[in-house]
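Please read the structure below before turning to the comments.
With one protein chain held back, the other chains of the complex are shown just where they sit.
By letter and in written order, the chains are A, B and C; residue numbering begins at 1 in each of them.
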Amino acid sequence: MKKLINDPKDVVAEALAGMELAHPELVISHDPAFIARRDAPVQGKVGLVSGGGSGHEPLHGGFVGPGMLDAAVPGPVFTSPTPDPILAATKAVDGGAGVLHIVKNYTGDVLNFETAADLADAEGIRVRSVIVNDDVAVKDSLYTAGRRGVAGTVLVEKIAGAAAERGDDLDAVAAIAQRVNDNVRSMGVALTSGIVPHAGEPSFTLAEDEIEIGIGIHGEPGRERISLEPADAIVDRILRPILEDLPFSSGDQVVLLVNGMGGTPLVELYVAFRRAAEVLQEAGITVARSLVGNYTTSLEMQGFSLTVLKLDDELTALYDAPVQTAALRWGR
Amino acid sequence: MKKLINDPKDVVAEALAGMELAHPELVISHDPAFIARRDAPVQGKVGLVSGGGSGHEPLHGGFVGPGMLDAAVPGPVFTSPTPDPILAATKAVDGGAGVLHIVKNYTGDVLNFETAADLADAEGIRVRSVIVNDDVAVKDSLYTAGRRGVAGTVLVEKIAGAAAERGDDLDAVAAIAQRVNDNVRSMGVALTSGIVPHAGEPSFTLAEDEIEIGIGIHGEPGRERISLEPADAIVDRILRPILEDLPFSSGDQVVLLVNGMGGTPLVELYVAFRRAAEVLQEAGITVARSLVGNYTTSLEMQGFSLTVLKLDDELTALYDAPVQTAALRWGR
Amino acid sequence: MGLDTAWARAWVSRSAEVVSEHKTELITLDREIGDGDHGENLDRGFTAVLAKLDDLPAEARPGDVLKLVATTLISTVGGASGPLYGTAYLKGAQAVADADSLDADAVVAFLTAARDGVVLRGKAEVGDKTMIDAWTPAVDAASAAAQSGAGGAEVLSVAAEAAERGAETTDALVARKGRASYLGERAIGHRDPGAVSTALLLRAAADTASAS
Partner (left out) sequence: MGLDTAWARAWVSRSAEVVSEHKTELITLDREIGDGDHGENLDRGFTAVLAKLDDLPAEARPGDVLKLVATTLISTVGGASGPLYGTAYLKGAQAVADADSLDADAVVAFLTAARDGVVLRGKAEVGDKTMIDAWTPAVDAASAAAQSGAGGAEVLSVAAEAAERGAETTDALVARKGRASYLGERAIGHRDPGAVSTALLLRAAADTASAS
């Protein structure tokens, strides 16, 4: 294992210390560990808190700031945080209008956020939760822990963040977040595995010519393991289930997010973007907004995911609204 | 070789097509290949053109936009572009105030930009060039092709871009670019090698416990090959030659850029940032501005580089000026 | 001596030992069909519980000990098993809150409430290849034993035995909850780590009870 770390058990704490030094516009609480906007709590604004295991950066800490999250709670690498820091972050960002928890659909995340919400409630803070589950790779969701939350989370956080920023109340922000989740679908592919620092070995192994179609962001198995194909064929293979699932149809306006898993060069992500955009165009779907880059990663995994969000006028306006975070910035 | 590509010879063209689809704010010329601001040429403004081999994205195409480059010229992967597209880009962005070429110090880049500058001159366009050579890993620069241009290039482009945007004339913009180059130093380290698509195999090989100190962004050899060390020790090892070279001294204000080589997780870059910032603090040097992320990459290489730029009031103001590009955005 | 506070303390100490001894085994099981942290998670939790045990007042009841386990696991374990075990101990503690010492019926009440807590949070059924496949047989066997007149220690012993058998049954199952559910058929042949740890904890309860 070659990693740029000191002791594996210190990775998350040291990275937090780095964030604190690099981003004076953020407030870092070390114990309990969370990252918040410097101006939190914003009085009268709904607070947005997300979090989960570390190793998916810039998700979630890179998305804390005006127009997006009020706080992010990083757990150990690939392990959900406990309720304590979630509760602490929730209290830190409550400006009297309640707090929305944005939770990726993993049993650990769901249960720990649930407990934190109960505890916050007991302290008189109104909390609502939205579970993100955009990963279409999980087919029989009745017979599993359900669809996983992957890169669509970024769009939920961006758009709900804009709704909170414009002054929507808690129920309205939760409804917008839910609407994004209902209209977003993703699927990913792995060329190689990431390595969890404390594990010290790859989470799974792929042969030199194998790729995993439908990979999860913790290396969870996908739909099938196949031989490496040209980029265009891979894009087609993961875009089809996305489009069939919602379904998207001709005339739709969408956000197309080509998300790197951490170890794939940007030049390759643009090659994939090209194909995905072309296929959508051919289907009569307009790529109204685009994102290409590493937004929801799996450590140094090579691979990428496609995320498609069906837009309406309100979602488009909220997507376009200003955002000022470490990893996503526009407008103003 | 596992890469997300179709035919290796089409990678750059397809990535350009992807950029065109993803970034409506850019104009893409396919043959000759270059990327320009949609509003180029900006009348009366000095035009900024950079370029070089592909595989270092977001450098340079990701830095085209208001406040930074007017155009970027991508060559084949790791191979300098020929003079034709450089000339075409130069003509496309000349708004009557002349054009600055920002060139990384590699023989191929220098010669091809030089030829393009001669040709532009013959067509009546005033061109000045600044050669970026910030890599302190190359020790005996009298006996080599000289210090290489690496991640410091991003800061030259940012700050010269701001000078051009505020209306400086060609000589002034060139002088600012030169001042940045004179005050910026970098050094990198590789944990693994990237793979050039048409080569199909790693550019160099490191044993499972080896790292290369002083790596170049094309995998050029550095100062030494050593056993893997904790992140803090590696940071110390490459920060020292940087600080000794200028030299930086107590009381200085600096930009600290921790640049990922492409395949290192962001969480690890923040671990490295933490240490570098601490060491600078101990030396009485204030980290006035910070950047952490993949800015000058070497395909999927795992590793990182540190870049330190000594600031003065003018450079700080220019650094802070608004910038709106795919990969760097703030202000406005 | 019955199943009083001293027993509850002894159970906690023994649990911490057992989890530490089986840490690697639990990690390996979780690596095969999950993410390889279950042993680490529980060990972190019980180490924290042990450190807090001394802070309990002398007059604490068994329920107070169990509640301390609950809150500490919740705030230190994380992942799926943290809230699940936390809720189990919390609900179980509430069911025996007033008792100075647990008789057979109280043991059954504790186990039933604990299991129901896990189901409330995790919504798993028997056969889903989770810790419920250990908890439910344990509850059933315990209540049958209590009805036929067994004492508290014996009820725990029967429960532990049933939990161990239950954990073994998970080998043949496809998972429908937790991370292992994404594996489909590939999970068959592997034992669920949470079911194994449940059996270990109940065995620790039985062992300390019969020694009391």
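The rule is simple: contacts are C-beta pairs under 8 Å (C-beta built on N, C-alpha and C of every residue); 3 or more make two chains touch, one makes a residue touch a chain.
It should be emphasised that the depicted structure is a prediction, and the values quoted were computed from it without experimental measurement.
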Partner chains on view for the chain not depicted: B
Taking the full complex into account, find the residue in B:F34, B:F63, B:F78 or B:Y295 that is in contact with the omitted chain. B:F78
Of B:E25, B:E114 or B:D320, the residue in touch with the unshown chain: B:E114
Filtering B:G18, B:G188 or B:G216 for touch with the omitted chain leaves B:G216
Just the residue numbers, please: which parts of subunit B touch the chain that's not shown? 75-76, 78-84, 106-108, 111-112, 114-115, 138, 143-145, 148, 196, 198-199, 203, 216, 218-221
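Everything below uses one rule, namely that only the chains that are shown with their structure count from here on.
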Report the chain whose mean Cα position is at the greatest distance from that of subunit C. B
Rounded to the nearest Å, the gap between Cα centres of subunit B and subunit C is 56
